[in-house]
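Complex shown without one protein chain; remaining protein chains in place.
So that you can tell them apart, the chains are marked A, B, C, D and E in the order they are listed, and the count of residues begins at 1 in each.
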Amino acid sequence: MIYITRRATFSASHRLFNPELSEEENKKLFDKCAGPNGHGHNYVLEVTVAGEPGKKTGYVLDLKELKRILSREILEKVDHKHLNHDVDFLRGVIPTAENIAVAFWKILAPVIPSGRLHAIRLQETENNTVEYRGEIE
Amino acid sequence: MIYITRRATFSASHRLFNPELSEEENKKLFDKCAGPNGHGHNYVLEVTVAGEPGKKTGYVLDLKELKRILSREILEKVDHKHLNHDVDFLRGVIPTAENIAVAFWKILAPVIPSGRLHAIRLQETENNTVEYRGEIE
Amino acid sequence: MIYITRRATFSASHRLFNPELSEEENKKLFDKCAGPNGHGHNYVLEVTVAGEPGKKTGYVLDLKELKRILSREILEKVDHKHLNHDVDFLRGVIPTAENIAVAFWKILAPVIPSGRLHAIRLQETENNTVEYRGEIE
Amino acid sequence: MIYITRRATFSASHRLFNPELSEEENKKLFDKCAGPNGHGHNYVLEVTVAGEPGKKTGYVLDLKELKRILSREILEKVDHKHLNHDVDFLRGVIPTAENIAVAFWKILAPVIPSGRLHAIRLQETENNTVEYRGEIE
Amino acid sequence: MIYITRRATFSASHRLFNPELSEEENKKLFDKCAGPNGHGHNYVLEVTVAGEPGKKTGYVLDLKELKRILSREILEKVDHKHLNHDVDFLRGVIPTAENIAVAFWKILAPVIPSGRLHAIRLQETENNTVEYRGEIE
Partner (left out) sequence: MIYITRRATFSASHRLFNPELSEEENKKLFDKCAGPNGHGHNYVLEVTVAGEPGKKTGYVLDLKELKRILSREILEKVDHKHLNHDVDFLRGVIPTAENIAVAFWKILAPVIPSGRLHAIRLQETENNTVEYRGEIE
């Protein structure tokens, strides 16, 4: 078993806000992340696929193909977007890094053509990172 | 002459949009940066002060003091904010990295307590950076 | 299960020296790390907590709270200190990165308010890093 | 159990090419990586050893010793070399990052003097990384 | 005057070898960089353009346009190539980082559409970098 990882970046804005709670409760829970006009990040996404390298290619999965998949499935939908307003698959989701990582997993797991999705790592700032490895780990 | 540099980061959103132009012209000029809901970045700010180290301290300027100045004058006003809407000193400014750097210079140059402001470097993404060194360079 | 990681840095000095051994044996075991006046590092600490994101917040644990915990429990006690002399919880411990990581674990594991401590990663130099994940892994 | 990691870098060239296939098939499989004159990378190698810190030293394994082992067993053989032509232990291997990582594992696993080899991580570019943890993980 | 910088990376191989000298002299001058099969690097290129931000755009030069220029003029010609054999504009040049930077300057200086080329910075490894700022600096 080998783990291959492709890194990509995107720039987006978001606001942490739970519409079921009052402004005040949101302010208390999310502090400066709840500002009404939102703020943004350069997210760093790392996607890890686990598998056996093929005899013919020596690849688990051609990382250039994984790059194309990430561009098509994720980056085109989130880069230079507002995660609360512009992204269909995040509607109704509080866009914390945790929730975004799970949403990315649901999209990517079924479309990995070789090997299986092992981990989604999402860095929100140089000091804050989350990782999701699917339901059963 | 010694050049000392303090690095700080902040997360903000912005939209590149010139209100004197049509939506279409904005779209053509700024492309995905003109999206109506904005997007965001983890900006990296580097502020360089030039001066002679003091005999008593060996410091041009205590970098812990420069840190406090940056927090008070800049970071508290832009971190976790929308640069088009939430920042007084950017009103009426298209918030390109170039324009933000010049705006930061105007604020910081008069309040450097020792030495003189030499450069403002602002990294918008890992691939895009601007630097301003004042009017006469 | 989601893994969230907070990164922090601190600057400290240490000396690798086992007081039960002779100067010569220490010199042989620890080489330049045994110098009598010590040396220092910019340590990079990464603390990972595992848990389920809350429905209300989308957080496993607010990373701003984890930041406060790290500051209070760890950074205030080790930053700008000599690890052999100035840190109560390291008394009698040879301050290798391995031993420091275990000491940090013992402090942090009981005070994580949500989720459970999963890993302590401590980078001593850009080339040397250790990780501890508790007794049962 | 503690995991210690030593990082090292080397600069090498390679060509992805399966001699059992035609030029055209190689071109199709490996695209620009199949160019006849090869290309190159600054590889970043991270080797992780798992073990218990010794009572006497507080070390799982002296990272300075791991550094010497990596230099002698790996770096002297691959740094500033062409991986397809100059490296005995890669003869007959398509030098994908996956295959190189497995080859390094076979060399290093038997010569770790304390603890056991846990992972070989090989970064080929800032966006592409592979990791191998041995047969049974 | 504002300085804007675009960063890009490419992976290439090269061999340091002066054909007017003997093998032995080359070996003495270039040491391991003269190996007959070459070796390679992930080069990091930083291109800086100096100019005044436009009133209409707030840009010195749209960095997305600079990105396209770098791709077309430089990256397509050197990425995944052997710099001694595959690159027309490097024929007859010993491909040291110094010489490559000057060659890039000659190509880019005439095609910068706004502002003027200020610096070419080329990182060959994480420890080795060169910078060229044109003839008159």
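In this section, a residue touches a chain if its C-beta (ideal position, glycine included) is under 8 Å from a C-beta of that chain, and two chains touch if they have at least 3 such contacts.
Since the structure is predicted, the reported quantities are computational estimates derived from the model, not experimental observations.
Trainee: Which displayed chains make contact with the chain that has been left out?
Mentor: Listed by label, the shown chains it touches are B, C, E.
Trainee: Pick from B:12, B:33 or B:60: which residue touches the chain that isn't shown?
Mentor: The missing chain is touched by B:60.
Trainee: List the residues of chain E that touch the chain left out of this view.
Mentor: Touching the chain left out of view, chain E contributes residues 16, 18, 21, 29-31, 93-99, 101-102, 126-133, 137.
Trainee: In the full complex, which residues of chain C touch the absent chain?
Mentor: Contacting residues on chain C, toward the hidden partner: 9, 11-14, 32-33, 35, 37-42, 79-82, 85-86, 125-126.
Trainee: What does the interface between chain B and the hidden chain look like in terms of residue numbers?
Mentor: 1-8, 53, 56-60, 62-64, 67
Definition applied: only the chains that are shown with their structure count from here on.
Trainee: Which chains are in contact with both chain A and chain D?
Mentor: The shared contacts of chain A and chain D, listed by label, come to C.
Trainee: Of all the chains shown, whose C-alpha centre falls nearest the centre of every protein C-alpha atom combined?
Mentor: Answer by centroid distance: A.
Trainee: Tell me which chain's centre, taken as the mean of its C-alpha atoms, is farthest from chain E.
Mentor: So the chain farthest away from chain E turns out to be C.
Trainee: What is the Cα-based rotation angle between copies chain D and chain E, on a 0 to 180° scale and rounded to a multiple of 5?
Mentor: Result for this pair is 180 degrees.
Trainee: Report, in whole Å, the distance between the mean C-alpha point of chain B and the mean C-alpha point of chain D.
Mentor: Centre separation, chain B to chain D: 41 Å.
Trainee: Between chain B and chain E, what is the gap in Å from one C-alpha centre to the other?
Mentor: 28
Trainee: Please work out the Cα centroid separation of chain A and chain E, and write it as a whole number of Å.
Mentor: 34
Trainee: Note the residues in chain B that touch 2 or more other chains, in rising order.
Mentor: 126
Trainee: If we use the touch criterion from the header, which chain pairs count as touching?
Mentor: A-B, A-C, A-D, B-E, C-D, D-E
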